[in-house]
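Since the structure comes first, as structure tokens, the remarks are kept for the end.
The complex is shown incomplete by one protein chain, all other protein chains being positioned as in the whole.
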Amino acid sequence: MSEPVYARQLGLVLCHTCGHVCQAGEHHCPRCHSTVHARKPDSIARTWALLIAALIFYIPANLLPVMRTNMFGNASENTIMSGVIEFWHGGSWDIAVLIFFASVVVPCMKFLILGMLLVTCQRKSHWAMRERARLYRFIELIGYWSMLDVLVVALVAALVQFRSLSSIDPLLGIVFFGLVVVLTMLAAMSFDPRLIWDVEVEDV
Amino acid sequence: MNTSSRSIICEHCDSLFESVALTHGQKAECTRCGAVLERGQRLSIQALFALALTAAMLFILANAFPVISISMEGLSNEATLLASVEALAQGRITPMAAVTGLTIILAPLLQICLLCWLLGFATAGRAAPGFRTCMRALEHLRPWSMLEVCLLGILVAIIKLAGMLDVHPGFGLWALGMVTVLLILISGKGIRRLWDDLEGQLR
Partner (left out) sequence: MSDRPGSTPASPAAAPAVKTRRFNVSLVWIVPIIAALVGASMLISNGLNAGPQIEISFETAMGLEANKTQVKYKNVVIGQVTAIALSDDRSHVVATVDLNKSAEGFTAEDSVFWVVRPRIGANGISGVDTLLSGAFIGADAGSSEERKRQFVGKETPPAITYGEQGKRFTLHTEDLGSLDIGSPVYYRRIEVGQVVSYQLAEDGKGVDVEIFVHAPNDKFVTTDTRFWNASGIDLTVGASGLKVNTESLSTILAGGVAFVEPKYSPNATPATERSRFDLFADQETALAPPDGEPRYISMSFNQSLRGLAVNAPVEFLGVNIGRVVSVNLDYDAKTKSFPSVVGAVIYPDRLGKAHEKLLKEMGTEDDERSAKLMSAFVKQGLRAQARSANLITGQLYISLSFLPNAAPVAFDVAARPLRIPTVPGSLDKVQEQLQGVVDKISKLPLDEIANNLNGSLSEMQKTLRQVNAEVLPQMRGTLQQTQKTLAAANSTFADDSPERQQLSQAMDEVQRTARSVRVLTDFLSRNPEALIRGRTKQGEPDAFRSPGNTSREIQPEAQP
């Protein structure tokens, strides 16, 4: 069958909140009364801003220690990577892989993929549009799993509080890391994937 | 002009489709970009409401009882979800406590409350007061509810501490697991069917 028609070409707009099909000129969705935008406002600019901010915060997030472990007197501070290495050496390689994936691979993939999407959309490229759309859905899916490390630190810090014997305290690195996760999530939410396909519509 | 309520627009590529009735197990995909447009619903409104009530009760239990308890040489400690959030609320790390509190306690709680509210009225065939606000709030809350990550985080914490201490999962953990499953069932995009079901009652 032939390709489906673009809603834009028919003068129809999607309401993101309720899924209702609205007319192009309407500012508010007749069903749910929320604001209707043809495309997410300032999508490219906002996504760039959030992405670059997240990238800047990613450096202290990895350099600053996220957790101080005080076990029977010897205190040690762990960054994310050193925690992964410690797990690996400690024998629990599955946890090491999991945390490495969630804390390092996922944010880096988000940076790369969002960056690539932004660049290709700005250059109005026709390259691999279906694959790019799939990539966008992919990072939308895995985006929030990076919060894993923050939650682990929170749980462990709440549990191991034995004062002089052993205690675990969160450190500043976790703030930056959490900010990176939040900012990348916001960046992914503010990117409009329909921009990928807009190159096919001439009057954009 | 012709606003066919039986049309769907793909939100990833802006293509127009006709809505098709789906049974459960079926899903409608966009032909251009491959995104999922709709899924077939298995559960009735009543079933959804029952599950929402269950989720509410279990959520209270998941927060009242500790999720993990540890012991070492006679010393013991236990943590509820709230205690974990409070553990981050020290000094400059407090912003993370706010974010964590949002994702694992506040967002799921609001979701459950709103769902109970909406589904309760919907079971009776009526639109709840503040229907639009509630539905919009649900849409905004959806990406910020991260109970699955919380579950996985608890598992990782258990494994991390099991090497040095004695770790016992608490009753809160089981309750939390069930809440997660239930929320996945009831808080997806399927709630948008209420728009269709109750459209006549709005205004």
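Order of writing sets the labels: A and B. Residues in every chain begin at 1.
Throughout what follows, contacts are C-beta pairs under 8 Å (C-beta built on N, C-alpha and C of every residue); 3 or more make two chains touch, one makes a residue touch a chain.
Please read all numbers here as calculations on a predicted model, not as lab measurements.
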* Asked: Hey, which of B:Phe17, B:Phe121, B:Trp144 or B:Trp195 is the one touching the hidden chain?
  -> B:Phe17
* Asked: Of B:Met57, B:Ala162 or B:Ile184, which one is in contact with the hidden chain?
  -> B:Met57
* Touching the missing chain, which residues of chain B? -> 17-18, 20, 31, 43-44, 46-47, 50-51, 53-54, 57-58, 60-61, 65, 73-75, 77, 171, 178
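FYI, only the chains that are shown with their structure count from here on.
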* List the centre-to-centre spacing of chain A and chain B in whole Å, with centres computed as mean CA coordinates. => 19
* Note which residues of chain A are touching chain B in the complex, please. => 1, 3-8, 10-14, 16-23, 31-34, 71, 87, 90, 92, 95, 98-99, 129-130, 133-134, 136-137, 144-145, 147-148, 150-162, 165-166, 169-172, 174-175, 178-179, 182, 185, 189, 193-194, 196-198
* Within their complex, state which residues of chain B touch chain A. => 1, 3-5, 7-9, 11-17, 30-35, 67-68, 70, 72, 75, 77-79, 83-88, 90, 92-93, 95-97, 99-100, 103-104, 132, 135-136, 139, 143, 146, 149-150, 152-154, 156-157, 159-161, 163-165, 189, 192, 195, 199, 202
